[in-house]
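Before anything else, here's the structure in question.
What you see is the complex with one protein chain gone and the rest in place.
For chain A:
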Amino acid sequence: MLSSLCLVLLNALVISVAAGSDYHEQLLLRPLPQNTLLASFNFRSNESAAAFEQQNFRYFPRSFGQILQHAHAKELHLRFNVGRWDAENWGQRPRNGAREGGTGVELWAWVEADTEDEAFARWLTLTNALSGLFCASLNFIDATKTIRPVMTFAPEGQHANSSNLHLLHGTLPHEVVCTENLTPFLKLLPCKGKAGISSLLDGHKLFDASFQTMAIDVRPICGQGDASCFLEMEQTVDMVLDIARSKRPRDNPIPRPLPIDQLECDTSKLYNAHDTCYPLNKGTDPAWTLEEVFGKPLRGACPLTEQSGDEVNTVCINTPPERTVEVRTTGQFAESKLASDTVRCYKLPTGAHFDLVLPEQKMSTGLVRPDPQIFAARSINGHGQERGSTQSIIRNPSTTEAVEIVYLESLPWFMKPYLHTLRARVDTTYESPIKETYYRPAVDRKRGTHLELRMVIPPSSTLTLTYDFEKAILRYTEYPPDANRGFDVAPAVIRILSPQSGDNRGVYVRTTSLLLPLPTPDFSMPYNVIILTSTVMALGFGNIFNLLVRRFVGIDEAPALGAGGLKGMLLSKITRLRGLLGKA
C-alpha cells in the first residue's frame, strides 16, 4: 500500500519571473505509473522589446524573430504533438495542458492588422515562413483550415494595442511529427543541443515516446506600471518515456523474448515448472539512468544560463524522498531539496557530463498524482458512406465543484454537421449544460465549420455531446494519394474556465483526432476509362490517318511491281523514295 506524500504541482516549479535579456532552461523528471517517466524540458529566452524592434537579437533566435516581425505576429503558439496523454494513469497533464497541442501540428497567433483580410494575408505569410523554418507542412493551413476562435484562447501576454489584434488558429491533424521538426527546434536554442539539458534530446528516443509534445510560445510581457516590455520565447518539450522500451540499446532494439533463465516467474502457482512460467509482477520501480533513457549523456550546463539566483537548478526530479537517486559526474554540482524533499534539484556542472542513476527499488510510498479536472474522449459513431455522428464524452470527476468549459470544434468543410442534431446531455440533470454557442457554418471549399460551446458540467457528472454529420463527396482531384485511409479531423480543444488555475495560461484538454472515412471512388476506374478512350482514339485516328495519307490508284495504273521477292521489295522502295523526292 503506497501512502500518499506531498503533492507538487508541476507548474509551480516553472516560475516565470524574469527581466531583461536572459536565458533559462530546466528539466523536470517525474516517474509515472506503469514504468513510465515524464520528462518536461523548458527553455526560456527573453529579449527586451526595444532590442527586438532593432533586430538586436541575443538569446532570441534571429530567424524566428524576423518572421514574427515580418508577419506582424505579436503572440504566437506553435505545437507539435505525437501520441496520447493517458489521463487515467498519468493524471493531470503537464503544465495543465497549456503547452500541448492536438495530434499533428497546431498553430495560433495574434496578428496585428487593420482589417481581417490583411490579418489573413499576414497569417498566410506567417504559416509559409514557419513551414520553411520547421520543415512542417504548415503552408497547408489555408482558409479551409483556419478559424478565428472566440472563447477558447485568450492572449497570454500583455498587449498594448489589443484592438487591432486578430486571433487565427489552424491545425494539421495528419501531419506526422518527426526528427526533421526536432532539428530546427533545437537550432533555435542558444546552446543548440550541444550542451545543457537540450543535449539529451535525441530523435530516436523522443519519437519513441508514448507521448511527446513540442511547443514554442512567444509573448510580450510588460512590467507593472513601467513601459519596459520584453518578449519571452518559451520552448517546451514534454515526453512520456516507457522506461523498458527506452532502455533498449540502439543496436539491438528488437524486444526479443527474454532468455528463459532471466524470466522471473511466480513460483506460487501450482503449475509452475521449468517450462511453465507465470510472469511475476514485482511491483518495483525500475532502474534507469539519464543516459540509458535518453540515449545520450547530459553534457553539463549550458554556459549561457544564469549562474546564480533562483534558477540555477536546471535538473529536477520529483520522486518520494525514499527513492535512491545517485549523481554520477566528474564536475561540480549542487543539490537542493524542495517541497518536503519530494523534489530534488541539481545545478549542473559546466563542461562535465552529468548523470542521474536510479537503482531498482521496492517503494513503500508514492506520490499523489493530481487528478485531471475533466476526462474527455471523442469518437465517431455509425458506419457507412453517407452520414455518421460524433460523440464526445466529457466527465467531471470532482464531487464538489462544477466545471465550466469551452468546447471548440474545427471541422473540415466536407464533414457537414447538422446543428439541429446537436444534443448535450448530462447524466445527473435534465438541465441543458450549454450556456453559449458560437457557430460559423462551413462554405464548400472555402472554409471549415467552427463551433464553440460554453458548457457547465455539474459535479460527478458525465456530459455526452453528440451531433450527426453528412459526408460530402469530393471531386476526384481533391482526394489525397491515400484516399482510402480516410480524412483526419482535428482534435476538439477544451478549455476549462472554472475552477481557474493559478497562472494566466489556462487549462486545456484536447481529445484525440478522428479518422473520417469518406465515400471514395474506385480510382482505377478513371484509369480504365483513359485506357479505353485512348484505344478508341487510336483506332479511329489510325483509320482516318490511313485514309488521308494513302494514295489510291487503280491496279492497272500501278507500275508493274507485282514481282515479289527481294527485287520486288527493293523496286517498290525505290519507287516510293522517288515519289517522295519528286514531291519535295
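As a convention for this text, contacts are C-beta pairs under 8 Å (C-beta built on N, C-alpha and C of every residue); 3 or more make two chains touch, one makes a residue touch a chain; residues count from 1.
Going forward, contacts and distances are computed from a predicted model.
Enquirer: Match the chain absent from this complex view to the correct UniProt protein name in "Late endosomal/lysosomal adaptor and MAPK and MTOR activator 5", "Glycosylphosphatidylinositol:protein transamidase, GAA1 component", "SKP1-like protein" or "Cytochrome c oxidase subunit".
Expert: Matching "Late endosomal/lysosomal adaptor and MAPK and MTOR activator 5", "Glycosylphosphatidylinositol:protein transamidase, GAA1 component", "SKP1-like protein" or "Cytochrome c oxidase subunit" to the record, the invisible chain is "Glycosylphosphatidylinositol:protein transamidase, GAA1 component".
Enquirer: Per the definition of touch given earlier, which of A:P184, A:P397 or A:G486 contacts the omitted chain?
Expert: If we include the chain that is not displayed, A:G486 is the one touching it.
Enquirer: Just one of A:Q26, A:T127, A:T144 or A:S210 touches the chain that is missing; which is it?
Expert: A:S210
Enquirer: Determine which one of A:Y278, A:Y418, A:Y439 or A:Y527 touches the chain that has been left out.
Expert: Answer from the full complex: A:Y278 touches the omitted chain.
Enquirer: Using the touch rule from the top, list residues of chain A that touch the missing partner.
Expert: Chain A touches the missing chain through residues 34-35, 82-84, 86, 88, 103-104, 173, 207-210, 242, 244-245, 253-260, 262-263, 265, 269, 271-272, 275-279, 281, 377, 379-383, 389, 391, 482-486, 488, 512-515, 517, 520.
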